[in-house]
Each structure stands twice: as structure tokens, then as C-alpha cells.
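Of the protein chains in this complex, one is absent; all others appear in place.
As written, the chain order gives the labels A, B and C, with residue 1 at the start of each chain.
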Amino acid sequence: MLLVMDQKATQEQIDRVIATVKEHGLTPRPIPGGQRVSIGILNNKGPVDGSLFLGLPGVKDAIPVTRPYKLVSREVHPEDTLIPIGDITVGSGTLTMIAGPCAIESEEQALTIARHVKQAGADLFRGGAFKPRTSPYSFQGLGKQGLEILAHVREETGLSVVTEVLDYENFDLVEKYADVIQIGTRNMQNFTLLRRAGLSVKPILLKRGMAATIDEWLMAAEYILSEGNDKVILCERGVRTFVNHSRNTLDLSAVPVVKNESHLPIIVDPSHAAGRRDQVIPLSRAAVAVEAHGLMVEVHHAPEKALSDGGQSLYPEQFEGLCRQARSIYNNLHAVTE
Amino acid sequence: MLLVMDQKATQEQIDRVIATVKEHGLTPRPIPGGQRVSIGILNNKGPVDGSLFLGLPGVKDAIPVTRPYKLVSREVHPEDTLIPIGDITVGSGTLTMIAGPCAIESEEQALTIARHVKQAGADLFRGGAFKPRTSPYSFQGLGKQGLEILAHVREETGLSVVTEVLDYENFDLVEKYADVIQIGTRNMQNFTLLRRAGLSVKPILLKRGMAATIDEWLMAAEYILSEGNDKVILCERGVRTFVNHSRNTLDLSAVPVVKNESHLPIIVDPSHAAGRRDQVIPLSRAAVAVEAHGLMVEVHHAPEKALSDGGQSLYPEQFEGLCRQARSIYNNLHAVTE
Amino acid sequence: MLLVMDQKATQEQIDRVIATVKEHGLTPRPIPGGQRVSIGILNNKGPVDGSLFLGLPGVKDAIPVTRPYKLVSREVHPEDTLIPIGDITVGSGTLTMIAGPCAIESEEQALTIARHVKQAGADLFRGGAFKPRTSPYSFQGLGKQGLEILAHVREETGLSVVTEVLDYENFDLVEKYADVIQIGTRNMQNFTLLRRAGLSVKPILLKRGMAATIDEWLMAAEYILSEGNDKVILCERGVRTFVNHSRNTLDLSAVPVVKNESHLPIIVDPSHAAGRRDQVIPLSRAAVAVEAHGLMVEVHHAPEKALSDGGQSLYPEQFEGLCRQARSIYNNLHAVTE
Partner (left out) sequence: MLLVMDQKATQEQIDRVIATVKEHGLTPRPIPGGQRVSIGILNNKGPVDGSLFLGLPGVKDAIPVTRPYKLVSREVHPEDTLIPIGDITVGSGTLTMIAGPCAIESEEQALTIARHVKQAGADLFRGGAFKPRTSPYSFQGLGKQGLEILAHVREETGLSVVTEVLDYENFDLVEKYADVIQIGTRNMQNFTLLRRAGLSVKPILLKRGMAATIDEWLMAAEYILSEGNDKVILCERGVRTFVNHSRNTLDLSAVPVVKNESHLPIIVDPSHAAGRRDQVIPLSRAAVAVEAHGLMVEVHHAPEKALSDGGQSLYPEQFEGLCRQARSIYNNLHAVTE
């Protein structure tokens, strides 16, 4: 944190700021400049709340300098984290393809789609049993029955399954069935849920909040790691902007930034960012090209009959084509890089 | 919902869209235009998911036409909702002033501030016992002890108290102590929490999500009303934009829009929008000038010692000045209007 | 500018950064911290381009510390700038009401509206002769004929007139007729136009760009002042955000921030921010409540026949009511403040 003083700040005001920094157990370091004094705050052990100083007389600005996260930081943990799930590993050196319907609608639907995506080359099956819906009157998912279908899909196909948990209440239940537990964009700062996830032995797929900065996202992951679970997969899924030709704006620069700041793997969900099938395939390829560790894509064998998100779900043959393209870009990139 | 077809959509494609609309139990109405056909969807009983049609061949766009909410809608319930809390009423015809610290830090702190704000003219006391914090290492509130202090403040001062609930687990506890239960910006789409709030007999103060449209916000309120609790107070608290001179951008046009669309009362929290004390007072006056039903403002007797949000908390004498200005604008506006 | 080094930056990397700072004629000051070194850049005479250093090995971040503007800055020029226009003065201590149609459509239209707004209490008349339109096929304004009508309105009513200039080519022409020359939101960074405005003797009304930060806006004003014209009136008119219930989001916190940072007067245009009549009046009152120096509002005697922006134009009687409310809030605020 750097506190910038007004040009006309008095020595008395400067002294008061210095004293206040010390009162909070922090180390102030005054930096006289050409036109004004700044005061660095050193040796802080966690995030410093700038608002503690912003209101003091003579303080013009409080500028964060260092990042607030620790356990998720690459500075603290330089090696890439690799997360084994069944036979596969998510993280550096592989491209993980996760595919399936938005919601589990029936055993037949789930199995049909799972067989399609497995054949096309998916590594994991996704499908929602508990669905977060903007409207209380929309289909909310099959709940426990959906989880049982997922278990059956795993048995039949051998694919590990990813499914979302919406709340603390159902965490034990979801944990029992899922191979990877997803925390959705609306719950990225549901701190009770994050702490519970931190006590799980299962890997957590943590989606970025719709309007979250990378700092906030990594701090959400820090909640999970701070409770002991370091198997966190981050998932970029688009942020809310003024842009109105896609549902959200996929922020692909997040991938290199997160890979630089953190050791955790990061995948991309282009389906929810786009909200329209015709944007999903190009954005998927783009996510591979920025070297995301994986993709999560919605696939449905009959999208026009889907109970949710039909318009953004790929047809099985589209997903097959996408897998070919994605793996080709991935392999090519690695061949070229080396 | 209006489905806009491509100029070159074939009759076969149009027929397939019409059939799909019917399959979903909805009524299609083709509208031939000069250059293209559109298809209106009529008699829908709730929100229609545009993505169901977006992917069909020949469909260019799916444009929502009617609002998705019902119980919160002024079209359904034309009269203003008034919410009695102790001696006061929130809603049309009064200006409700809610004030207090960000977090309850101690009994002495809470009582000191409560006496100050009561004297200045506050109607309700606010203070957090459970605090949502970006960092797991920051002060998380006093929890149950904080609630007990709030109860003591109520006894001592006669002020009803507003406090935040973070999760389903602690809802019963918070409900026992609070006069108004706040659901914060990060939990606006925590649907489990919303449903639980819908079963409460206490009024709910529902903050707008940091990146929520008004439709999404009203749909969150719809969750609460749909479970039976119609005592919902909406609270605008700023949205996330590119603007970097305030923590969030206070969207004051939300007040007339919400008052037009819904019968629920709406108040404004300028403290969290601004994040800086020097913006809080002008934005508070502005909120009164757009005819919000009330204000919620952070006040601290010693902001530079506050454990959170010190820089945006008003000094008691500032709050006193604000109350005078706010009531003056309010009265004046009503005198002028009549 | 503060350059933050990686925790693991080597002494060699630090030395290279220090040398590069010096090569650019700037003064580096290394600041050893607990975990990493930062390097302050002192005595810079203008904005420092952070990208000069961002790419150097070992540099993690380049954080701007001081503001880039000079002539517009209150630190350089502490007293409020007052701008006389005919009989009135824009700036501290008065509320300036500017009103009129979006576009001048005919002499009859302009005169009718001007008489209405004068009677209601407007200080200045606005009306576009050259209109920036998103579509090349839309009405582009009457051009020179529009300017002549404005001159006639001034003669008939005694009101000074504000009108927009779109380009360098027509600057001389607009300058000849206008009392205040408006530079619109799309031209806020048309630097050629800004420089030309800097050579004018007429006051310039500089609207904020639709996605401009306050720094960028004040730097645009700096272009005008740096050429010699210090009669600049800033005008907040809403910024582009994800919010879709108003055309733009009026950023009222800009008013206190600009008044703190700069000595230039700042007014608010709620008509373009809202884009809908029913939001214009409450937002106008809010702008007065944050102590803007004035309002610019669109008024039309027959909005449904207007050639542009009819839906956001007030009826004359609405404007009259607004003037009463605005002056009442303004006077009251000043009475209460004193």
C-alpha cells in the first residue's frame, strides 16, 4: 500500500498518518518526492484496507501495491499444481475436455450425451443436478435423482463427473457423488460455501464471478486453500460488460495473467460466456490458443428440446469437430513451442 | 419474446420454429414484415428462455419483450408496499434513515455510535455481526456476540436494528435478533438464502448485486415473495463499471425505474458505492433527490480506528449535517411537488 | 509512478530498471520493502508512460501515483474558475440552467421552445445545428441555417446560445454564432478539435467521453487550456456500462471528484444519460443535490414530432416544474450549508 499525500499536506498531517499506520501494527516508510510526500506501508502480512487511511486529512490516495493472496500465489508456490481425477490429470502439460448438458434431465438423456462426448474424446462429463436459475419458476434441476444419474453415467462410461453445488446444505450429498465439485459464478463469494469446499477431499472447480477481478477470484480460491484443500481448478466464464452481442464477454487475457500469478490450473467455459452456439466453437479454439489447461463445453443431443441453455449447447458432431480442432491446436502449439 | 428470422429464412425453417414454440407449450404468432418474418411468443406464464430458439436454423435473434417477474411487479400489484418496522414505516411518504458502523466491534463502540445517530435523527441502526470479507484473513465480525450487542443497543436506544445474514446456517440465529435482515450484494443470487428469507416473518433488505440488471434484482426479490414474505426493501448500492474514482458507480436511475416497475420500497446505500467519505454526503443528497424511500449510511465515531470500511464512514457530526440536508430536500421536494 | 519489482528480482534487474529510468531523464528512488523492492520515479514533469518499464525483466507492475494534469488541476490553481457568459456567470455560487431542443428544426420551433424555457427560468438556450448521428441516413441538422436561427433566437429572447461543433472545418462558423461552443462526447479525444478550441475566445462546454475516466477527461480539458483558453465548462453526461434500463449510467460521483481535483466548473446533462423522459427529472434534481454548477436539459414543445431525441425531451411545463424544484433544492442546500 502506498499512501499519497496532498501537495499541501502539513507535517502534522503526515505525522498523524504515520502514527495511524503504526497503530494498525504496520510499518510506515515516508518517501519524500519532488512535489509531495508518499508513505509506503511495509511488512504487512495480509491485505491492507486502504479505507483505513483514505479519510485522514491530507491523504489524497491509497494505492495497493502488492497482491493480497498468499497460498494461491506463484511467488509462494512456484511449481504448477497438478490435479489427478481418476485416470486423468488437470494442469500443465495436458488439455482437459469437459463436456455434457447444462442440466441432467433424465437417465436416457445423460447417457446418450455421455456416450457421444466420450467417443468424441471428452475426459470428464458435466451435468447439473442442482441448477441456479434467475427465476423461481424455472426448472431447478432433478436434485438427488440427478446425482444418482451422474453416478450411473460414471459406471457405464468410465467418465469422472463434474457437477455444481449450490449451498452448504447439499454439500455432503454432492460431495458423495461428484468427482469434481463446481462452485458457480453466483457463488464465487459465498464464503460459507468456499470454507466448506476447503474441507473437502474432492477437487473444486471455481468459476470466476460475473464481475470479479482476478484479485477477488484468487482470494476466493485462497478461502478454499486456507482450509486445507489445494485442489482448485479455476474456470474463466466471461464477465459482464456493456457488450450485448454475447451473453458475457470472455476475458481470455485472464488465462496468462492467472498462470503468471498463481500455480493453480485454469480452464475456460466458452458456452456461458457466449450464450450462442455459433460463438462457442471459435471461442473454444481461442481458449486453447491462450494455453488454458482445459475447456468445459455444453453439449446436447437435441438442444432444441433441452430444458435449459439449449441455444448454447453444441450438437455432438460439432463437439467432435471441436475436439479435433482443439487437440490439433494444442499439439501444434506444443510442437512449435518446443 | 420475439423471434426474428433471417431475411432469407425458408418457409420450412419458419415452420420448424413455429412447431418448436408449440412443443414448449407456448403460442407462436408469425408477423410477416417488409423484409423478414418475426414470430411473437404469446401467453407465456413466466420467463421464456430465448436460448431454446436461438440455435434453430433461420433464427437471427430472440428478443425478450415482457418482464419476467410477477409478484414484485406493479402491473400485478399497483399499490405501494409499506413495511412497518417498530414505530416507523418504510415506503411511500417517508424518508427512512439507517445508520451505524460497518461492523459491530464492541458493545462500547456500538452504543456510542447508536446514541450519536439516534440523536442526529436516524430511524434504524445498522451494524454487521457476520461480515463478508474478500480475504479469509480479514476480520470476519463478532458473530453471535455481535448480535447480542445489537439486541442490547435496541434495548438501550429504542432503535430497531438491521444486520446481515451470510448463509442459511445462521439464518435462524440472525432472524432471532434482527428487526430487518440484510442480504448483501454477493448473495443477491444465493437462491437457497433467498428461499429461506421468503419463509421469514422479518422484513428483508435485499441489496442489488454488483453486476445485476434490474430484471435480475427483481427476480431475486421474486424468490422471496414467491415463498410468502412480501416485506422486501430493495437497496441500490452501486454497480461495477470501468470507473475508477469511486469503488462502484451508484446507479441512481435505478430508483425511478424500480419505483415504476415494482411496488416494493427502494433505499440507497451511498457508502459502499463511493468507498470514500468525501463522496458519501453528496451522493446521499442525490439519492433523496431521486426520491428513494431511504438511505443507509455508515457512521463511526472514530473511523481511523475502525476494523473495516473506516475511510467511507462518516463522523457523527457529518451524519448530523447530512440528516438535516436530507430531510430538508425531502420536505422541500414534497412541498414543491404538492 | 511506482515500479514494483518481483520478489525474486535480482540486483542486476533492479540496476537495469534504475538505469532505464535515468535514461528517460527521470529520477529513480529505490524503496526496499519487507519482501520486494519498489522504485519510485520522482520529479517527472508530465505523465510518465508506465509501458516504458512494464516490459523490463523483474518488473511486476507500474503504478501511476500522481495525476497527469497541470493547468486544470486545483493543486496548481486553487481558486474556482468563473465563466461569464452575457449577463450570467457559470461556476461557484450559482446554478446555471441550459435548455432547448436536441436539434434546431425550424425558426418557429426554436423560437417557441426558447420562449418557453426563458419564461421557465432558463439561463442559456441550447440547440444543435450540426448533429453527430450514428447513422449516415439520419437527420444531420440544419447546419449554417441552424446557426442563423440560433442568432435570431438570441436577438429575440436575449438568451445566450450553446451549440455543438463537430469538426475543425466548421469551427470558425460555429464560433461566429455561438456564445458557448459544445464539444460532444464522441469528440472528447478529437485532439485537433481540442487544440482549435484552445485558440478560441469563446467558452467551451466539454462533454465527458462515453467511456472516459476522469483523468482522460481532465487531460482533454488540459489540451484546451494549454493552447490558452481557460474558459472550459465540463459536462457529465453518463458513461457506458452493462446497465440497460437507461441509455447510459449517470456518474454523479464525478461531480465531487472533479470539483476536488479541478477548478473548472462542472454541469450535468441528464437527458443523454437517461434517454427516457421519466428519468430526466429525478436525475436532474440529483445533479443539483451533488452541487453541480448547472444542468443542461432537452426540452421540446412537441416531443413526439421532434426529429431526434423526442423521447428524452421534457415538455415545457415539465421543465418549468423542474426549474422550481432545482432552484428550491439549490437554495435550500445553500441555506442549510451556511
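Rule of thumb we're sticking to: a residue touches a chain if its C-beta (ideal position, glycine included) is under 8 Å from a C-beta of that chain, and two chains touch if they have at least 3 such contacts.
Note that the coordinates shown come from a computational prediction; the quantities given were computed from them, not determined experimentally.
S.K.: Touching the left-out chain: which of C:Lys8, C:Lys22, C:Lys176 or C:Lys305?
M.R.: Considering all chains, including the one not shown, the answer is C:Lys305.
S.K.: Of the residues listed, A:Ser38, A:Gln279 or A:Gln312, which one is in contact with the missing chain?
M.R.: Looking across A:Ser38, A:Gln279 or A:Gln312, the contact with the absent chain belongs to A:Gln279.
S.K.: Return the single residue from A:Ala254, A:Ile267 or A:Leu314 that touches the missing chain.
M.R.: A:Ala254
S.K.: Extract the touching residues of chain B with respect to the undisplayed chain.
M.R.: Residues 2, 4, 6-8, 27, 29, 31, 33-36, 38, 40, 42-44, 61, 63, 65-66, 75, 240-242, 244 of chain B touch the chain that is not shown.
S.K.: On chain A, where is the contact patch with the chain that was removed from view?
M.R.: Against the left-out chain, chain A lists 211, 213-214, 239, 241-246, 249-257, 260, 273-274, 278-279, 282-283, 285-291, 324-325, 328-329, 332-333, 336-337.
S.K.: What does the interface between chain C and the hidden chain look like in terms of residue numbers?
M.R.: Chain C touches the missing chain through residues 20, 23, 45-47, 49-56, 62, 68, 132-138, 166-169, 186-187, 189-193, 195, 210-211, 215-216, 219, 222-223, 226, 240, 275-277, 303-306, 308-313.
Simple rule for what comes next: only the chains that are shown with their structure count from here on.
S.K.: Between the chains shown, work out who touches whom and classify the graph as line, ring, star, complete or other.
M.R.: If you draw each chain as a dot and join those that touch, every dot ends up joined to every other.
S.K.: On chain A, where are the residues touching two or more other chains?
M.R.: In chain A, the residues touching two or more other chains are 240.
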